[in-house]
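All protein chains but one are shown in place.
Here the chain labels run A and B in written order, and each chain numbers its own residues starting at 1.
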Amino acid sequence: MTGLEDRKNQRKTTMPFSVKLNRQWLGPVIALLLIIIGNGIISPGFFTIRIVDGHLYGSLVDIVHRGASTVLVAVGMAIVIGTRGIDLSVGSIIAICGAVTAVLIRDTSLSPFVILLIALAAGIVCGLWNGMLVAYLDIQPIIATLILMVAGRGIAQMITGGQIVTFHGPFFEAIGSGYLLGIPWRVIIAAVLIAGLWAVMRKTALGLFVESVGGNARASRLAGIDARGIKVLAYVISGLCSAMAGVIIAADIRGADANNAGLWLELDAILAVVIGGAALMGGRFYLGLTVIGVLIIQALTTGILLSGLPSQYTLIVKAAVVMVVLLVQAPKARDMILRAMQRKKS
Amino acid sequence: MAAMTQSTSAILSVRGVGKVFPGVKALQNVDFDLVPGEIHALLGENGAGKSTLIKVITGVHPRDAGRVIFNGTDIHPQHPGEAQNMGISTVYQEVNLVPTLSVAENLMLERQNLKWGFINWKPTIAAARDALATLGLDIDVERPLGSYSVAIQQLVAIARAVALDARVLILDEPTASLDAEEIKSLFQIMRDLRGRGMGIIFVTHFLDQVYAVTDRITVLRNGQRVGTFVTADLARIDLIGHMLGRELAEVSSHRHHDERGFTGKGNQIQIKNLGRKRMLHPVSLELSGGEIVGLAGLLGSGRTELAELIFGAQKADSGLVFINGEPVMLRSPQHAIRSGFALCPEDRKQDGIVAELSVRENIILALQGRRGWLRPIPGAEQQKIADDMIRALGIATPDREKPVGQLSGGNQQKVILARWLVAKPLFLILDEPTRGIDVGAHADIIKLIKELCDEGLALLVASSELEEIVAFADRVVVMRDREKVSELVGAEITQSRIIEAIAR
Partner (left out) sequence: MINERYYPLLATLAVCALLYGYGIYEHRAFSDTYVLGNLLTDNAFLIVTAIGMTFVILSGGIDLSVGSMIAFVGVLMAELVGGFGLHPLAAVVIAMIVGTGFGGFMGYLINKFDIQPFIITLAGMFFLRGMCFVINLDSVPISHSFVSDFGSFRIPLPGRGWLSASALVMLAAVIVGIVIAHYTRFGRNVYAIGGDRQSAELLGIPVGRTTVQVYALSGLFSSLAGVVFAFYTASAYPLAAVGVELDAIAAVVIGGTLLTGGMGFVIGTFFGGIIMGVIQTLISFDGSLNSWWTKIMIGALLFGFIVLQRLITRSFSGLRAGAG
């Protein structure tokens, strides 16, 4: 009966906001720590962080470094999922924005900063398109964003002319692989953007509005919240985040690959949000936990590489992780486990 | 008076059935008998236990106590499909058929004519046509069900029940969305079915219909059976007495119309020719602060529509609203809220609560919406507002962080009320504020309505319960067929006057 009693006790004790949040954090954080410790056991050099040429090096840094683009996409996705939506087009937006960046660098003499702004604007336009379909045409999100998912890669290929467009330039090379005070620029960019997003969501009432629209859009509208506007905004944010990720990915390889840039990233992003404990049915989103989710995925990937298994096993491990997380989250599964435990005890 | 004499020949008997939901005893020791060839009305206020009883009979909810005996044997259906196979069919107010399938398929699902294991469409469709013909319905059965009106969909649902050789047919508020002609033909069909020996349970809000078509009446109140009566022997006034019981009588002091009428003080709200094609004929109405205007009328008379037009939830295509002589924009709820309007909607689950959010977040939602996203209410203030409201309205919740979806219906209603009180409106519209609420909360909410009025709020309260309106309204606007038909003031406000106005 312990499980049941635990649950009852949870309900009885009045829980202040912060404590409740901590409980949410417990699972994902422990999972991350376990994976990192596991990696350490497999590969003794895992925890070493060296400084070479004033840059941080090491497996742990690597995890953060590689996760930077995914985490951007994932937090955008978390907000969209918070409104009871989903954005399948993030991979295509990455390809489009990477293509815009590469072609502008190659064909114009605009300042890199302006090019960055144009690329981000392209992402916002993509988000607006998705948002309009979802909010104003009432098309289900999975379907609405499928359109851009399919057409987006074509648009990206059209922009690049079907080739991989390569470029050079100190500004974008810095974004892709530069360091500031030993920390990779891309990590700094991601951290700043996510911190900004967090502040906008949690220090204003926007986060509440997003969650309320995700929980019940009709009721939110009747409570005086512009439900459609909030939905559009969520997709715009997702578009913006993906655009930034697209620029980072393009800058990393110093080129735009319309076919492969950001391929399957939407799946990693959704996975991260789910691992972060958000229900796909909307109503709640957790930016911090989403970041942890991305780190878990990245640490797992790194761990598989270190263990000497072929990297392709990552896919199976990811599948297993999704399944476990889903089953733990599913209310039906929880009830079943509780009932089974009850039967055992009695 | 009680007519239990035929119980031995009953096709369906309910004995001592009980059902408890968290916090509410929905049914207690209820007995009920249905004999073949009768139309039996199941009546009661909202929340009396009618729909729970039906759900227990049809297996939607498992019962906690008692027996259900059908055709002489105890039954325990696990879901409505099983009850249907036994011969108990139910037609719900929201038609439970598949709108994307054709009419024929809806009628013949799982019963299609098979030839070597494959569906033989010709006889299947012919059988569907025949099933409808028995109800005198001649429509193209190959078109999708969803392309027909709700009335026809309902008849199709009944035809399905009949075609399934149902011995017992349960009609759960089938007339809510039908017009007078459609109701007439529905009654004819019900009488035909009765003639063929079917037992029909008829749930409705409309007493006229009860007297028009039923043979016996069982009244439920507060989860208990008040009694079973022969319709012809029961005077309407007695029936109402049975339905309302004492609880409500206690709160219905008539002080409002004695002490005050339309005072003309406080904020003046003027509604001029507000209407929308095919939804509401233009309505004009005036209210002032400290006044309660009741909005009476049957379901579908245009009450909810008027409330939604005033609030901007639906766009009006004619008319204007003025506050103290100033015209107000009515483009969206947002605009209405900014002008100091508030609406507690009829459908709490769909239009009211955000189930996943906490009590606190639900309470501050409208206030925060009014302030905009850039000016968040500080956390400490949010907690104080929520705690104050939980105390003031007596919301039964362990703490303010509990998700609203886990509270009982009455408490959810109070949370929504709290949401609007916090937003400090000058004009509050309550659409069926006591629907589906247990008696305790019911009295609380009526008391609250009166207090709000005393504080100078202008209130427009739509309700299908005349007794309730008579109890608190200073003036009553009567709606019928999407039109304002009468306005009663002071001593004119009696149930019979309202009924007269509706019936006229």
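Brief remarks on what is shown
Everything that follows uses one rule, which is that a contact is a pair of C-beta atoms (placed from the backbone, for glycine too) under 8 Å apart; a residue touches a chain by one contact, two chains touch by 3 or more.
Worth saying up front: this structure is predicted, and the values here are computed from it rather than measured.
Only one of the listed residues, B:G16, B:P99, B:G197 or B:P327, touches the absent chain: B:P99. Here one chain is not drawn; of B:H79, B:R331 or B:K424, the residue touching it is B:H79.
Touching the chain that is not shown, out of B:L109, B:A126, B:I139 or B:M329: B:L109 (per the contact rule at the top). Note that of A:L56, A:A122, A:L148 or A:A205, the residue touching the chain absent from this view is A:L148. Interface with the hidden chain, as seen from chain A, comprises residues 86, 135, 137-140, 142-144, 146-158, 161-162, 217-218, 221, 227-228, 258, 267, 270, 274, 280, 310, 312-320, 322-323, 326-327, 330-333. Residue positions on chain B in contact with the hidden chain: 79-82, 84-85, 90, 95-102, 105-106, 109-110, 112, 114, 117-119, 121, 140, 142-150, 153, in rising order.
Note that in this section only the chains that are shown with their structure count from here on.
Averaging Cα coordinates per chain places chain A and chain B 44 Å apart. Listed in rising order, the residues of chain A touching chain B in the complex are 11-12, 14-17, 20, 203-206, 208-209, 211-212, 214-216, 218-226, 283-284.
On the side of chain B, the complex with chain A involves touching residues 311, 313, 332-334, 337-338, 343, 345, 350-357, 361, 365-366, 368-377, 379, 398-399, 401, 419, 423.
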